[in-house]
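A single protein chain has been removed from this complex, and every other one stays in its place.
Labels run A and B following the written order; every chain starts at residue 1.
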Amino acid sequence: MSQKQQLIDQVIEAWHSLQKQSPLVQCITNSVASNYAANILLAAGASPAMIDNPFEAEDFTKISSALSINVGTPTTEQTQAMLISAQTAHQHEVPWILDPVGYGAILKWRSKTVDQLLKFNPTIIRGNASEISALAGNQIQSKGVDSTLNSQDVYVQAKSLLNHAKCIAISGKSDYIISKELDLVIRVNGGCHLQPKITATGCALGALTAAYSAVSASTIAALASHIHFAIAGKLAYEHAQTVGSFNIAFLDYVHMLDDNLIRQYVDVELVSCDYES
Amino acid sequence: MSQKQQLIDQVIEAWHSLQKQSPLVQCITNSVASNYAANILLAAGASPAMIDNPFEAEDFTKISSALSINVGTPTTEQTQAMLISAQTAHQHEVPWILDPVGYGAILKWRSKTVDQLLKFNPTIIRGNASEISALAGNQIQSKGVDSTLNSQDVYVQAKSLLNHAKCIAISGKSDYIISKELDLVIRVNGGCHLQPKITATGCALGALTAAYSAVSASTIAALASHIHFAIAGKLAYEHAQTVGSFNIAFLDYVHMLDDNLIRQYVDVELVSCDYES
Partner (left out) sequence: MSQKQQLIDQVIEAWHSLQKQSPLVQCITNSVASNYAANILLAAGASPAMIDNPFEAEDFTKISSALSINVGTPTTEQTQAMLISAQTAHQHEVPWILDPVGYGAILKWRSKTVDQLLKFNPTIIRGNASEISALAGNQIQSKGVDSTLNSQDVYVQAKSLLNHAKCIAISGKSDYIISKELDLVIRVNGGCHLQPKITATGCALGALTAAYSAVSASTIAALASHIHFAIAGKLAYEHAQTVGSFNIAFLDYVHMLDDNLIRQYVDVELVSCDYES
């Protein structure tokens, strides 16, 4: 069996585990994404809890199966909660995902928080091409929180981030998963051009990656969540071609995904098996 | 006329009053629920206002027809606003509903707030079975903010909470309304299994209970809101069987409910008329 087929089988296994275990996922996320990310997690089979205050962060992270941190619209209290929960996750080996929304030279405060969070070794870092490039040390001009770079141009730069995390996921027209444990880059195709026209899809993808990281190793977790979204996006677009209706169909397909749909529609490529190190 | 039929008639009367008066309902709620709860209130006929800062809380509660407090994602400022508004509601006889999201041993900070809020005698306490059981003094293991207990197993425990409130409402597969004023337990059947797969439906139910408490006595208010949701959920599921589409159909039926639909679809049982005290 090819390595690619092995990976797909593991993704299907991860999806089954998600349905069976319904892991508790703590989300510290932004005001735009909180409702949407919770609904995506519920639709996909996980159990979300948006505990984002510093007074309950430590106790809650200890009992959580995974943690998702997204710095989209930080407040002082949320920032404190992020640091406490990331440290707790690090100490108690709770897998956690970092989504460095808007990281870069303009948004200094959150970027400083992200720099501190990196010390607690996120399991997976997930972002768009501009954010990942900036995080990898490049001076880039982003346009607010949306990307101005292509994921394809950035995945080589992302390699340096494997010092901090086991896996880097870059979303874009195609998504790229850079795995330290497998020494591999995987391209995930699918989705549709309307997804960036729905706010917080990236944030929800980070939360779903956290959910999968509760039931599988980091590379499979990142791969599974990106395949989940890519297939749901592709099928939703066959049903609805405008943003409002598409978004509802997308939620429907995030919920309806099963092993048959994964096998039928999965579209991944191994970009590089001997990734230069 | 049977007591059950009398109750149903009063629920229909409450629904008519809600349409006519469109009561102003102050909501101090969580970041996940704020948009959804406001849309549910508007759809049902009420007039929501999400005033959740401590600087305006007192003045606004005084002019509100009802108050809904939900501790889902508390901040320090929101917590201050909750205490001020609950006290104001208590002093000025504004009916108010307490939704103790996540109450229990893990989430200590909000639980302490809830303990303080209880002193201001909420008109109705509404929660899922885990929350109500924990609030009644039992040591339970909840899974984040979702319930791990059945509503049926908890309603007897809930009795002790009638020291604090006139009425306790427990949501679950069937919902239970425990009334002090009528010395009665009522079971509300209906809804569908997809409702817990939509985030913030419980929170929105608390807000709707507040809206009904502005136009009717506590037992009828709790009964009316739970029947409203049970029928809307049942009818929505006939139209859509997946989470995204179901949620839209649910909002549609919350809006379309009328006296004919209530009479046709209401499904309640008086569980106990001589509730042991």
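Just so we're on the same page, a contact is a pair of C-beta atoms (placed from the backbone, for glycine too) under 8 Å apart; a residue touches a chain by one contact, two chains touch by 3 or more.
This is a predicted model, so every value here is computed, not measured.
From the set A:Lys119, A:Lys197, A:His239 or A:Arg263, the residue in touch with the chain omitted from the display is A:Lys197, counting the whole complex.
Listed by residue number, the positions of chain A touching the unshown chain are 30-33, 35-36, 72-76, 102, 106-110, 143-146, 196-200, 242-245, 247-248.
Counting over the whole complex, chain B has residues 24, 26, 31, 34-35, 38-39, 42-43, 47-53, 55-56, 59-60, 63-64, 75, 77, 247-252, 255-256 touching the chain that is not drawn.
Just so we're on the same page, only the chains that are shown with their structure count from here on.
Inter-chain centre distance (chain A to chain B, centres taken as mean C-alpha positions): 34 Å.
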